[in-house]
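There's a structure below that I have some questions on.
Every protein chain but one is kept in place in this view of the complex.
Chain lettering (A and B) follows the sequence in which the chains are written, and residue indices restart at 1 in each chain.
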Amino acid sequence: MTETIRSNGSALRRTKHGFFRTLIRQWQLAAMSVPMLLYVLLFNYAPMWGWVNAFRDYGNRKLVAKGVTPYNGIANFRWLFGREDFYESIRNTLAMSVINLVFGTVSAILLAVLLNEVRRKGFKRTVQTVTYLPHFLSMVIVVAMAQNIFASNGPINALLTGVGLTQTPVFWLGEGEYFWWLVGVINVWKEVGWGTIIYISAMTSIDPALYEAASIDGAGRFQRIIHITLPGIKSTFVILLIMNIGHLMEAGFEIQYLLGNGLTANFSRTIDIFVLEYGIQQADMGVATAAGMFKSVVAIILLVGANFIAKRLGEDTLL
Amino acid sequence: MTNAAYRDRKFHRRHDVVFPIVNTIILVLLMFATLYPVVNTIAYSFNDGTDALKGGISLWPRVWSLKSYTSILQDPAVYQAAWISASKTVIITVLNLFWTSMLAYALARREYVLRTFITTVMVLTMYINAGLIPNYLLISKTLNLKNSYWVYIIPTMFSCFNMIVLRTYIAGLPEALVESARIDGAGDIRTFWQIIFPLCKPVLATVALFVAVGSWNSWFDTHLYCGSKQNLISLQYLLKMKLATTQASANAANASVDALANQSVAKTTPVTIRCAITVISTVPILVVYPFLQRYFVTGMVLGSVKG
Partner (left out) sequence: MKKLLSLLLMLAMVITIVPAVVAETDLEPITLTAFVGGPGTQAYADNKIYKKIEEEFGVTFEFEFLAGDLDEKLQLMTQDLTDLPDLFDGGNSAEKLIDAGALINLLDYVNPDDTPNLWAHIEPQKNRIITKDEDTGEDVMYIIPNYGLPDGPQIALSVGGPAFFIQKQVLAWDNYPQIHTLDEYFDLIERFLEANPTNADGTPYIGFDILCEDWRRFCMINPVQHLMGRPNDGEVLIDINSEDYATETFINRVYAKPYYQKLNEEFHKGIISPDTFVMTYDQYIAQLSTGIVLGMFDQAWDFGDATNALKVDGKDENTYVALGLIYDEDDVADLLPEGWTIEEHYLNGSLPNLDRGFGISVSCKCPERIIAMWERMMDADWQLLLNWGVEGEDYSIVDGRLTMTAEQYANTQDVEWQRHNKARYFFESSPKRQGWILDGDLAGNCWEIGNQDEIVFGLMNDYDKQFLAAYGYSKFADFVNPPIDLAPYGEAWQIDKAPIEKDYNDFLKIQDTELPQVIMASTEEFDAKWDAFVEHINPSCEVYSNFMHEEVLKLVAAYFGD
């Protein structure tokens, strides 16, 4: 198998037995990268021995305390997949992370584009600074505010009944079907400004000459946005998208934990909350590890899949 | 000029008037929406704790009180903790930028033979989670970092996400930059430090912000490894402890609250303490932010470099 690569300005043929020769020639690149490779092998991969715990029985705390944790095959996985509410938690996790991904990405790019169109620097900076501030508020504070805003006698319901859209107040916080969307809205509110930072820094790499040239060619503002700005951040967008698709199994737990209640529990319980309830609080390391392992495996499948599709579409790829 | 072309120009001109106005209105509305929770938090933080329990405070404190702040800031431990947090944040940020950007450069070089392998190994770290206990044992037992300042630094020197952000940016820079350096006889290390690194200022500022905020806001490492060492605890840990203590004392039933009411002792309550903590821990970030913002609001003029 050969691959055409460029080095020192000329095309070389690299073959398999030339690998080490090439590596030696690239010692500077190796020096820049191998230390961190060893670093992650130690800090991220070495602890993976912990995965064996997914195949052990930690169910009896008194036995665990005596160090008796026999291997029990795939019993922990069996237990997980025998539970209806585990599937439910997978559904909730995926639903909320897809909503977060779509809402979060679209709103961040939209805001970044709008900011990019602002001419006055002072205004631009002010908007940017103000919009990212909610990122630093704790979820407890934000959720408490959202609960007041969406309460039966809160401003949203006052508005809805005021303009006659509903007769009786909508029970936003107590109906499971609204829960995912509330989480989406609150996350956008809290994170939209923070999310733009990465896109705005990507926009700085766009050559201003392109905009000038486009203007001279008579391109309108929207055409410039569509033909210059958006393509300019496409690789960042694609890379982030691939990464986030890998993170679809993570919808967090803090916001769901705070905003959820008994009535919405069947829609708010994410995998992480499920693990917290049945793994950590109860110190069943076997189940917790099994769930974590399951999440990791799915994440890697999603990641590789997304990366593959991007490659087929000729986009930048993560791997 | 044909009619069509004229209409077109006119259309564009009208757009150029309408768009900035609409844009400004949208952004101003958004500012209000995002400013509200912030101002509300500040208002609560300056309100009397007991009064704030009733809720209903909007943009201005109802019963003015500095008690939430004084109860936190009069504790000398806060300053020691702030010093720990600030110093570790600076060190971690510098180390992260150093290692991460170098790695990002290496992995942006398409000809590098270990590129795919190392990238894959790195990326997977974002998705595999071995669980808390093996990590804890590694850091506290194997590496013996418990009750040591180094526990803040060593395990957090690198972040794959930031590496990818940097790599994407570097990959987007014109290839000609590296080529011309090569022709001048520069090796990769020199090319990186002299040519690429300075061009990455906007994205380095972004990554620095991410790393610094993450480090500044972390409390879990103290909780796991340094909770018993008073001179090593971080600010966020201390603040979190203050909040938890206020919450716990809120629950303490006491038979004779009358005596307190008669004395009108200003009490702190979780509601106001939480807000004051948010303000106290966010202000340093706000102070640093403009220095970083300079880099990513102003676009770099790459054209001139390219020429």
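In the analysis below, contacts are C-beta pairs under 8 Å (C-beta built on N, C-alpha and C of every residue); 3 or more make two chains touch, one makes a residue touch a chain.
Computed from a predicted model, the values in this text were never measured in an experiment.
Participant: For the chain that's been dropped from view, list the shown partners it touches.
Facilitator: A, B
Participant: Tell me which residue among B:V28, B:L132 or B:I153 touches the hidden chain in the full complex.
Facilitator: Of the candidates B:V28, B:L132 or B:I153, B:L132 is in touch with the missing chain.
Participant: Taking the entire complex into account, which one of B:W83, B:W150 or B:F291 touches the absent chain?
Facilitator: B:W83
Participant: If I consider the whole complex, including the chain that's not displayed, which of A:T126, A:Q147 or A:T161 touches that chain?
Facilitator: A:Q147
Participant: In terms of residues, what is the contact footprint of the unshown chain on subunit B?
Facilitator: Here the touching residues of subunit B are 50-51, 53-56, 71, 74, 76-77, 79-80, 82-83, 86, 132-133, 136-137, 140-141, 219-220, 222-224, 227-228, 230-231, 237, 240-242, 244-245, 247-265, 267-271.
Participant: In the full complex, which bits of subunit A touch the chain not displayed? Write them out.
Facilitator: Residue positions of subunit A that touch the missing chain: 60-62, 64-66, 85, 144, 147-148, 151-153, 171, 173-174, 258, 261-266, 277-278, 280-285.
Quick note on the criterion: only the chains that are shown with their structure count from here on.
Participant: Report, in whole Å, the distance between the mean C-alpha point of subunit A and the mean C-alpha point of subunit B.
Facilitator: For subunit A versus subunit B, the centre distance works out to 16 Å.
Participant: Considering only the defined contacts, which subunit A positions touch subunit B in the complex?
Facilitator: By the definition above, subunit A touches subunit B via 5-9, 12, 14, 19, 22-23, 26, 28-37, 39-51, 53, 111, 114-115, 117-119, 121, 123-131, 133-134, 136-138, 140-142, 145, 148, 189, 192-193, 197-198, 200-209, 218, 220-222, 235-236, 239, 243, 246-247, 285, 288-289, 292, 295-296, 299-300, 303, 316, 318-319.
Participant: In their complex, what parts of subunit B are in touch with subunit A?
Facilitator: Result: residues 8-9, 11-12, 15-16, 19-20, 23-24, 26-27, 30-31, 33-35, 37-38, 40-41, 55, 99-100, 102-103, 105-107, 109-114, 116, 118-131, 133-135, 137-138, 155, 157-158, 160-161, 164-165, 168-169, 171-173, 179, 182-183, 187-189, 192, 202-203, 205-206, 209, 213, 217, 274-275, 278, 281-282, 285-286, 289-290, 293, 296-303, 306 of subunit B touch subunit A.
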